[in-house]
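Excluded from the complex is one protein chain; the other protein chains are retained at their positions.
So that you can tell them apart, the chains are marked A, B and C in the order they are listed, and the count of residues begins at 1 in each.
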């Protein structure tokens, strides 16, 4: 493993991740359940992954850089015997990704062993680290989870159970977190009081399963039971399943990340009661109503624009076509030929069906515009394929603000919508028309469901404190989720 | 490398592959063009791949087991300097896949070096090998390409150019082949007189490019020029591009593999003048007319059933929905949990959006049924998700006969349609109705284009000789293209 | 990385290691100097290795399981830029060897970054860990170095410099340690007050180099300056080299591990003023005087018995012969055929020159007998080669007691000398005579040099406290240095 250790604020502490956990009843192998769950959550993080299992108080674990299918094999999974397990996938970042930042984090503390898997981003991690260092703490990673472990270990000294320590910890740490904690005898799930990041619970016979998304329950054969509520702790041990709701003083506003529906989550997941697929189709329908146009076909940018394109087609009556084909063999290690070759238009990852597009008026739908490079490339590609008109529709509002709650939106300087009007962006992209999902349609996108959500990246309305201190780090080391580049 | 050498007839000599070649004009790097081309052809073979380049008569090459992104990197591509190159991807087979069978095959012969990449299956390979052995030949691989190399080398002694040797070779070898041959100064493309396997030509400035599918031309930025005609040889050198049409005695009937349109090729390729995507949509439309049903939605089994589902929706007016989600992170190395865990229904690779399906009448479209295991799993999955009715439509006729021309249809004993009526298959699968594309609709699927095609796997009408001798080998070692299993 | 976390006492916390460090003056590349130094120390640990460099307060490091030549290459070394560096090799243990236990240990604490490399074994590590856990500490490894880091971090809060923190730490930790600590601006070397493990200092121009053995100074071109004294701290920064001698209350008796001379160290090292090669030859001379015999040749068991054999030959006048040949290509990954094959006598690692031995009286010299399996094999091998008489001489006294100071002598139950008289051992081995180096000759072996040494493993006279608590762990998980098995 190779790493650089300096001011950790420089590093990308902010990523989207996925967590999975199981407390087994003997009818399912926890390590294999974790493996299947991680496969279903792979889209939430491709940098590193890990599984930790506890067998009679002894933790065995395996983690490494790479995809789930690269890191695990039968031999390794067979060696991970235990009654319960937690697992984690971490987002692929440019450069700063290192093995010791992989999760679950496994450690010894005063009461034995502890493993922690965490999705989200603390807004006071630096303060906590600094305070801990002032009392002699040492840190071996740059991830928030290590600070969480420390706080749990310290709080555990002041109370009588690990779940109480977790509850106390939740009053210390601030920001976004969906957390799985495995102690020698208990599996604990916790979600921050705002409920920024998703976390749900299912059952396979009497085994209790936790996952970032319901699709991961499906993948291991478990049935969805319910979402973990914001601010809730669920404790599972050999006797029972208990829910704990720590008192956080003031009432916190539910603030589920709306971008989970727009892009992060899988189409086949249900989050806080809402189908991701239906939300995306709904966004398409809204776009069709708000930005109607006469056209010959509706096309989605694969994969994230397809659901909205189907919705747009449904609402508008314009036929849906699969006129752009994605090469599914191109992953992270793809050698970008643009570095080596100066071909004007290389259609390696996405390729239009030119014959289909030639002379046609095309409505093309993508989920978002970050820096503007992808939209430019898409429009150019369609033009070169002979499209008569290109009408770009975006199934989210313009990105205007950074995120402090676990996603990696670039700094404002890089966000095209911060520096350009919609008309300017249209001109830059070369599209004939451009329509963004109106920010006030987000609730309608969620079918007016009675849930609170966070749309700070669009509105600037931050439901909780932000992280002044790490802002500079983000400016330098931030990475984006513009997954199509 | 690990291999077993015995009666090569036992091994799967029959696979679907992809070839790519370029004779450069200095405005494009041949090795990177090959890399991009192979990426676009990866679906035709995931077992091994290779690139050979010729620089002033000296061949450099690199090949290995694995995907294109695994086998190549910038360092390797940079080391492959040359004016022209040929490249190959080979199908992933169970067990018998070994490094020395990877292509291009590179060798020395009386006139210097020669590299050969080949897609197809000779029907007289065993006879040729046997004849060659009777005159002292030795064989180090079990691929047809080695026999082709030998014949070229021997014919070269009797004539005055390598293209003439290729022409003479084409009168010796029988069966299916799309061939790229690279000599010290020439790049030669050849297609068997029946035109079983596709092969097309494009241009990037004055560079000449050959590829199994037009999508690979797109991927390297080249423009499609035309398909190589059945029985045609195209020779490229520093001076010119020449077409040669050897005399094969009798007229051969054009017999392009119709399954290229149904399943093998990419949606965005055009083969012998026909759009693969349009053919697939057309199959869906025909199914809608031939097997209409009242239903709430049309769903395609990803990815291969989606085009036909869009066509079915278009024709029937039943809404198209993306109600089954495919996990794009699951590749070849996926640990099948069924081996280790006996969970009844694991929805890891495909997962239905249960909420969407519940209580609904679903038309589900897949491209083919081979052994019947996949269709059974799909229907069960939809039933468990709550579908009220499941109407299965298959965008190809029933598989009834083995293929001798380069694909790996299992033996008749394994083909469910050989042993069961359509009604029996429906009952076995649990579907409420089942409709196959009528065999006499295949021409309509191709929009009545005036091309000859091979539908022997459906009809038993073999347009050329078959391979009696290898039949037994196929029975033992055959492998299937049931890619969803 | 795969690990098991439970009661760490179970794991082998006790190993022989090697450390290397350099504070550069700009005339030598610290990373390459570390690499060369580690190559020279590889015999002290083959499990894992690592190098950490500090560049303007930022630590870069690389460590992994494997040999130095396996873990490092030019690309990695070139990426490790910095003014100073520390490096470590760790002993190869059976099973419990894991990546996170590799060194140097790199961490952040209140004053920035810190890297620690350590050779030895604390006798109060469990107490320290337990005390730290009682105040909320968490542990991510099972190595003593992590506890040392913690104590330094805590002590640093109470004083004004890192060297003072190290000095204070040395009053807390007990047992054996040679320590290199790298802070943002300083390189610190420290040796426990007993001086159990070696540590020396050299110079390359104005660069200051520290190493476990002087041979590592040679390897990077540095000149030996002096040994670090027991209980001494040497601090190097951009201004000066300073020696600090903390007050440890009572005077500690110098107790250099005598087994460094007998087996651990390289023949070409000088430790605390004494040549290892000369000590070994002297042991051979003493054996010749104490256990003379009429014989035709003296043979050393390669490599560790050769120096003493030369000494025995010199003293006795019996010719020295290289009658046993060692296969230098057999390393750690060697597949032991005895597991798979039941051949009676496999002479793979060592092979006698039968023709030379046949009918001869052979004096055969080895460095030690641990469990007795090797000596048995050697004698059998010589007998099978036709030796008329076999006279075994051992260049150390019988092992009788466990070591608590950083080596891994097995538990008493496994030590053959604890359970058998010398005559019994002779009979078991089948030798005609057997002579051990008398325990009271150890000082003579060191040429009566005025240094204090620890011979507790032979005498049971422990110069410092032992570790009751880990004894059980050793019994279970102990590993041996019987390198010839």
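Convention: contacts are C-beta pairs under 8 Å (C-beta built on N, C-alpha and C of every residue); 3 or more make two chains touch, one makes a residue touch a chain.
Not measured: the values here are computed from a predicted model.
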Touch partners, limited to displayed chains, of the chain removed from view: B, C
Selected from C:148, C:170 or C:219 as touching the chain missing from the view: C:219
Contact partner of the left-out chain, one of C:73, C:243, C:419 or C:461: C:73
Among C:32, C:109, C:264 or C:291, residue touching the chain not depicted: C:32
Subunit C residues that touch the omitted chain in the full complex: 28-29, 32, 35-36, 39-40, 42-43, 46, 67-70, 72-74, 77-78, 215, 218-221, 266-268, 270, 275, 277-278, 303, 306-307, 310, 313-314, 319-323, 325, 327-331, 333-335, 337, 340-341, 343-348, 351-356
Hidden partner chain, residues of subunit B it touches: 1-6, 8, 57-64, 76, 79, 99-100, 105-110, 113-114, 129, 133-140, 149-150, 153-154, 156-157
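Here is the rule we go by: only the chains that are shown with their structure count from here on.
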Reference subunit A; chain at largest CA-centroid distance: C
Interchain centroid distance [CA atoms averaged], subunit B/subunit C, Å: 60
Distance from subunit C to subunit A - Cα centre to Cα centre, in angstrom: 48
